[in-house]
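Some chains have been omitted; the remaining ones sit where they do in the full complex.
Letters A and B mark the chains in the order given here, with residues in each chain numbered from 1 onward.
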Amino acid sequence: MTSADQAVDTLSSVVDVQKYNRSIHIMAMLIVGFGFLMVFVKKYGLSAVTATYLLVSVSIPLYFVINSKGIFGHPQESVIDKLILAEFAAASLLICAGAVLGRLKMYQYMIMGVLFIPCYMLNEWIVLDNGFGLIPRGGCSDTGGSIIIHTFGALFGLGVAMTMTTKKECETEIESDATSDRFSMLGSMVLWLFWPSFCAALVAPADIPATVSNVVIALCGSTIATYFASVALRKKICIADIANAALAGGVAIGSTCDHASLTAAFTIGILAGVLSTFGFAVIQGKLQDLTKKVDTCGVLNLHGLPGLMGGIAAIFVVKDINTSAHLKSILVTIVVSLVTGYIVGIVLSLFGRRTEAYVDSEEFIE
Amino acid sequence: MTSADQAVDTLSSVVDVQKYNRSIHIMAMLIVGFGFLMVFVKKYGLSAVTATYLLVSVSIPLYFVINSKGIFGHPQESVIDKLILAEFAAASLLICAGAVLGRLKMYQYMIMGVLFIPCYMLNEWIVLDNGFGLIPRGGCSDTGGSIIIHTFGALFGLGVAMTMTTKKECETEIESDATSDRFSMLGSMVLWLFWPSFCAALVAPADIPATVSNVVIALCGSTIATYFASVALRKKICIADIANAALAGGVAIGSTCDHASLTAAFTIGILAGVLSTFGFAVIQGKLQDLTKKVDTCGVLNLHGLPGLMGGIAAIFVVKDINTSAHLKSILVTIVVSLVTGYIVGIVLSLFGRRTEAYVDSEEFIE
């Protein structure tokens, strides 16, 4: 082996190590980001971070096992690619958990995780890997996961919430205070700042600069838009809007992050910020009154609607997109997530109910 | 294209991805670091982090637009270099915001951001890029931004504070409590630990190990010095000294981070820690009594004085430095920052005044 050959070998390892570095950034988003974003519930912070720990710890090994057995498509050869894909699944699961946060017992979160992962992998297989021969490989443009991660997780969570909301829980106010809000902003900020690594995790080195710039600019757009929308819709700023809707640009840019221009990215970010804030300020209350179901963290507004918007935006932004395959991917994701989520919710309800929602004291020593 | 050519191409992308990684570290400093450092104001934490989000989100796209139009010098070709330079500008803006924290309405922060960026870019152009032919390219030694980022931001902020301090605000005590102090220490620590990436962001790969070691050692020096100076000057430890002055080594090493020996770095760190603590413990109170102007976060003590000290230290540390050009750079930065800051302050005062300073409740839903 010549020294040039060795150099090429090392270079390939170096590229893998860079992927690994992005996997750490994603882990920061999963653990500290999602974990602390959910700490906004005043008396449920310890449960929120513990549930985060457990959901990540259940989902990553499970993804490894199922993937290695080749149940949905071929096993990943690269262990780093597998780790990143498992983290994507964990992200989607954490989004789903946000919908029913505070209304599950700790072991129910874990059962939900065990049931979620195969459903997620089924959808991933159909949409990205030609599962059942439904959608041609490459037909879905979704590098950063607007559709298969965000929309899927949010709608699955809403499916679960259908059965996992009691009348009493629906009437219980979900309170935050200045300290829980500051923790929540910490989670939000950790998500914001590592988001470029999330979208660029599996992107080729040469395309990373453009991809990450797009993600940063989209987030800037949604953050500014959220401020204006929050003040416009509510008179004063609502910190929950800032903590959540500021991230909507990251959610929405996922489908187009490696194709958009900076101007398109900024526009998508602004639209997503407005849409998400509108969701939190207007849709959430109305929907809860209508359905008597609670979406604790408002994942419909942060992940569901902006994810769908971002998925649809791809049709206008991505050159030479296979429109019909892309739309089919969105449709399949909606159907699979809602149906499997609803079924999983029914299963979870068999494991009982909490006495009181949104309090640590039921399961934690004080 | 041979496989060797491809390897060289990939290698160049890999170097860019490493820059991108440092840009994420800097983003952590901007968003979580500066954001939470400013949360020390007890009842103003939600405003501090929201203002941070907005200042970053306004300044980065604006820097991109102005740079792309080539208004000050030639546009950057590399989008990653551009992102890092935009982050440097955002850092300087956040420093500036620290001076008037709590006394601006949320939209006034954004207006300040919009006005700050061109002023910052004007100075950057003059000092680093031979703007107006004043200073030869390479004449200013400031890889880590002691002068053009820290000193500029601090003095600009003091310029703004000239008009943006009312008598009532000057008499209002700025309170912290144990929780706001712990959040502030979190911000401080995030700044501390990622500081090497800030200073090494645009340094060539081969020079990075020496640069980052210098930064770490300088921070160790200032942290130890801060403890001793705080106890010496105040009898007991003041946590605000620790949260702030411990970082002064990072500020001061900026001008010499890629030239200093480890011993020089440690010395600069110690001196900066002492100077900064002296600023917080002694100068700040006297200056406020004298001028009746408030520097909320004490940016003069953390960024202004240590930045100047670091800039001057370069004359003794950097071999073959062009002393006159370097000193001219410092002088220009002082003049441009104070003058433009003062003008921007006058503009901001036209947009009204807060009813009460340092409280979230004026603009946030409780």
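The rule is short, and it goes like this: a contact is a pair of C-beta atoms (placed from the backbone, for glycine too) under 8 Å apart; a residue touches a chain by one contact, two chains touch by 3 or more.
Worth saying up front: this structure is predicted, and the values here are computed from it rather than measured.
Chemist: Tell me, please, the full copy count of this complex, given that what is shown in place amounts to 2 chains.
Modeler: So the full homo-oligomer, as given in this file, consists of 3 copies.
As a convention for this text, only the chains that are shown with their structure count from here on.
Chemist: Quick one: superpose subunit A on subunit B by CA and send over the rotation angle as a multiple of 5°.
Modeler: 120
Chemist: List the residues on subunit B that touch subunit A in their complex, please.
Modeler: That would be residues 3-4, 7, 9-11, 13-14, 16-18, 20-21, 23-24, 27-28, 30-32, 35-36, 39, 43, 45-46, 49-50, 53-54, 56-58, 60-61, 64, 78-80, 82-83, 106, 110, 179, 183, 186, 360, 363-365 of subunit B.
Chemist: Of all residues in subunit A, which touch subunit B in the complex?
Modeler: 4, 7-8, 11, 14-15, 18, 21, 25, 178-179, 181-182, 185-186, 189-190, 192-194, 196-197, 200, 204-206, 208-210, 212-213, 216-217, 219-221, 223-224, 227, 234, 236-239, 242, 246, 262, 266
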